[in-house]
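Yeah, one chain of the complex is gone here, protein chain that is, but the others are all in their spots.
Going in written order, the chains are labelled A, B and C, and every chain counts its residues from 1.
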Amino acid sequence: MLLKRYIPVAIVAFFGALTLSAWFIDNETIETFANDDATQFFDIIAAFAVFLGALNLLKLQFIKVLKQQSEWQYSAIAIASFFFAFIIGFFIRGAFFVGEDVYFSQQAAEEAVVAMNSSDTVRPVDWGAHVQTDGSLFQWMFKYIFSPLSATMFALLAFFVASASFRAFRARNLEASLLLIAGIIIMLGRVPVGSLISSWLIMYIIAFSVGFGVNAYTRNRNMALGWVLGSFGLITGLGFTMGWPIDQPAIFYLPALQEWIYLVPNLAGSRAILIGIGLGIVATSLRYIFGLEKSYLGE
Amino acid sequence: MKFLEDIILKLGAVDRRFIFILIGLAVLIPLLTPISLPVRETPTTVKFYEGIESIPKNSKVLVSFDYGPSTRPEIHPMNVGVLRHLLRNGNTIYISCLWPDGIYMALDALEEITDEVNPDNKSTFNIKEYEDYILLGYRPGAEAVIKGLASDLRKVYTVDSKGRFIDDIEMMDDIKNLNDFAYIYSGSAGYPGTFEWVKYGGDPTGVPMSSGTTSVQVNEVIPYVQTGQLIGLLAGMPGAAEYEKLIAVPGIAIQGMAAQSFAHIVIVIFIVFGNLAFFIKQRRDRKY
Amino acid sequence: MDFSAILGAWIAAFLTLGIFSYLYKDNPFYKIAEHVFVGVSAAYVAAISFWTQIYPNLFGRLFPKDGPLSFTGLEFDFNHEFNILYLFPLILGLMMLLSVFQQFNWMARWGIAYTVAIAAGLKAFGYLNSNVLNQVKASSVDLFSGSLPFFSLGGDSVFNNIVLVIGTISSLMYFYFSKEQTGNFGRFTRLGIYFLMVSFGASFGFAVMGRISLLIGRFNDLIDYSSPDYNYATFYVLLFIIIVLGFWSFKNREK
Partner (left out) sequence: MNNKYQVYAVGIVGILLFTLALSALPESLNFFREEKSAMFAFTLTVIMIMLYEVRLAKSSSEDIFLRTIPGLKAVEEAVGRSTEMGRPILYVPGIMDMNEVETVAGVVVLGHVANMTAQYETELDVPVARAIVMQSARQVAKEAYMTQGRPEMYNEDMVHYVTDDQFAYAAAVNGIMQRDEPAACLYMGKFFAESLLFAETGNSIGAIQIAGTGSQTQIPFFVTACDYTLMGEEFFAASAYLSKEPELIAGITAQDIIKVLLIGFIMLAIVSRAFFDLGLTDFNLITLLNL
């Protein structure tokens, strides 16, 4: 009971209170602990945990292969890839220097020395440095396997934002319309094409959309038509008097308008979210430190 | 009219794979046949430019590479631009990395701007390691690294990326902690990055700092620009393009702007058709 | 171009296109790429955490050169001093590993407890400072001094500041939980939702921008790999994937 329940709760309370109070107490020992060691400790524990996770992953994949469950072949691929990378990470240095040049194997490096007829000796990379050395086998794996895969998963998002906005940006109600309009204005206003769109065109579009809205709201076509014609006439007249400058009036010019949206209403919204998140995190953290919520320990 | 409406309805309910193909083409075609579009600077970018410009000549500046290959297209052009801008003004550069891959990004960036490697390029410099710049390298620990730098740099970095002891490097002589830098810049793609630099680096020490971020982060970071915790901001690839224009070294970001513009237009057109279809459908549903 | 780079380009092109093929639908190429990715990344992370964390930061501090434990024959010189406190994470880490056995399952709780403790202690202050106090401070804008113009699109202005304050407060009140959002209070929080929605729309617009930039980067790589230097890797791989996928979808048509 002591080991399973009380000590974990005590650990939370002690370290939580210690790291929190470290911000206010002017004491070097406490300060170094909170600034440096506390997170280092966590990183080390997390590093051990990675191996625990890997064991779990292997266990599940092996079960799939051994029981020949559906698509077990792919699990075999996962296991093979794991051991491929594991061996490169732990058992092969994969970098041998001859002068400034790097070779994957001792043999290749020695051959290079002979071929170049040089007097250099072959110098293997230090353990530990091999995962960070440019030109090592580990780096090769990173460059040609790991990084294309992650970058491509990331790039899939380019397609997904398009389909998500196509599906979700529908003017169902006022909230959705605001989302839609702000999104479109930012999307166009931030790229060069946006600065080629005249503010006058935007005014016409707005006048037309308002007409559309008037029609939907009053169900009176004549009134809507009257509005559209009247406002078009007004805009055109204004245009001729002002000489159709592309960026005037500025509130209808997308690059200027997006800047305003970005700096004013958007900022207000994100500020509220930030404060909300901040309060939520502070209150939740305090609940943990004071032991009001312990369910993450399985209590 | 009915015919037109039917077409719009069809477009509004199109399979998402059709959108995928069009987006792919909209990005691919401008990359294969470059088209140039005018770039217009936004105030946050100008502020950023002025911030870097206002650093006194021959100052020491900390540049952090906090991104990896996946966000390289957005951040890399900014960091290359910042290095150029700083070197042009005669500043010395100290490079740190909070992301493990940051060190490779930094090596690539330095390669791009060195005379030796690119002798024909006009915007390269005759720079030497341990004189004009030093690569401190990657340290794990995210905000702990920044906090460590703020209190004592030598606790975080005992050696630089080449394994040389910091105490033996002349450039590091009068650097004790973050306070000894004139400016901090972080090219950041998420955690750890701008946020942590502001919270644990810029705020506590009062050293002026600015940052370049991915477009996605902009909204999260922009309040800090408003409060002055950040001096300007480079926002995504368009921000990088504007900055390239300001420092008058056009690069990959300006090139990418056409692809970016076309893709946005495709998306907006689809949104418009989606909405028209939505209205038509609503009206028809009401009638029957 | 040396062989390892060409081989790498072919592998990279295959994996890249394999992931992209997911846009069509879930298919064997995606499954291969996915499982390779999972396997490689798990081992990659294990290697990185061992060599950049446990090895220098734990061993380096428990078994430094000429440290009190050097009689064991273990010495790892990372210029760290001996630090007995690092026995603590070692014990917690080992307990974490041991929790793989059913009867030692509870051992993980210590590590969990420590992790949550520092999450709570360290994050609480950071968020309180930059998310709460700094934002509150920034919200105390200039409304009455008369030195600002009434309206300006780009810079500070009285109108913008009014919008900012009303927007912040109304959005904040949307997160007020102790009162049902009806009547006048409901109308006020509704205004807050409008601000939140504009903010989300703007974020989304920015995100579209960022994501497209990433695609540009990916395509640039593929274009590079399609050059004769790499024996036209992209072309051949693309052709292969399209043919196999075509055949595969033809076979699985009835499903």
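Keep this in mind: contacts are C-beta pairs under 8 Å (C-beta built on N, C-alpha and C of every residue); 3 or more make two chains touch, one makes a residue touch a chain.
Predicted, not measured: the structure shown is a model, and the values here were computed from it.
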Considering the full assembly, with which of the depicted chains is the omitted chain in contact?
A, B, C
Looking at C:A13, C:I54, C:A207 or C:L222, which residue reaches the missing chain?
C:A207
For the full complex, which residue in C:I11, C:L62 or C:L172 touches the chain that was left out?
C:L172
Quick one: say which of C:I11, C:A33 or C:L90 touches the chain that got left out.
C:A33
Tell me which of A:M1, A:A115 or A:L292 is the one touching the absent chain.
A:L292
Residues of subunit A touching the missing chain are 20, 23-27, 39, 42, 45-46, 49-54, 56-57, 60, 71, 146, 149-150, 153-154, 156-157, 160-161, 163-165, 167-169, 179, 270, 273-277, 279-288, 290, 292-293, 295-299
On subunit C, what residues meet the omitted chain?
19, 22, 26, 30-31, 33-34, 37-38, 40-42, 44-45, 96, 99, 105, 108-109, 111-112, 115-116, 118-120, 123-125, 128-129, 132-134, 136-137, 139-147, 165, 168-169, 172-173, 175-181, 196, 199-201, 203-204, 207
Which subunit B residues would touch the chain omitted from the figure, given the whole complex?
16, 70, 190-191, 216-217, 219-220
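One rule holds for everything that comes next: only the chains that are shown with their structure count from here on.
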Which of A-C and A-B has more C-beta contact pairs:
A-C
Cα centre of subunit B to Cα centre of subunit C, whole Å, reads 16
Centroid from C-alpha atoms only, then distance subunit A to subunit B, rounded to Å. What do you get?
14
For subunit C, write out the residues touching at least two other chains, lowest number first.
23, 48, 52-53, 57, 122, 130, 135, 138, 154, 199, 202-203, 206-209, 211-212, 214-215, 217
Show the residues in subunit B shared as contacts by 2 or more other chains, in ascending order.
20, 23-24, 27, 43, 70-72, 100, 140, 143, 218-219, 223, 226, 235-236, 238, 260, 263-264, 267
The residues of subunit C that touch subunit B in their complex are 23-24, 48, 52-53, 57, 78-80, 122, 126, 129-130, 134-135, 137-138, 154-155, 199, 202-203, 206-217, 219-220, 223
Which bits of subunit B are touching subunit C when the two form their complex?
17, 20, 23-24, 27-28, 31-32, 43, 70-74, 100, 140, 143, 158-159, 165, 195, 198-200, 203, 214-216, 218-219, 223-224, 226-227, 229, 235-238, 256, 259-260, 263-264, 267
Contact set on subunit C toward subunit A in their complex:
4, 7-9, 11-12, 15-16, 19-20, 22-23, 31-58, 83, 85-86, 88-90, 92-94, 96-97, 99-100, 106, 109-125, 127-128, 130-132, 135-136, 138-139, 153-154, 160, 163-172, 174-175, 192-209, 211-212, 214-215, 217-218, 221
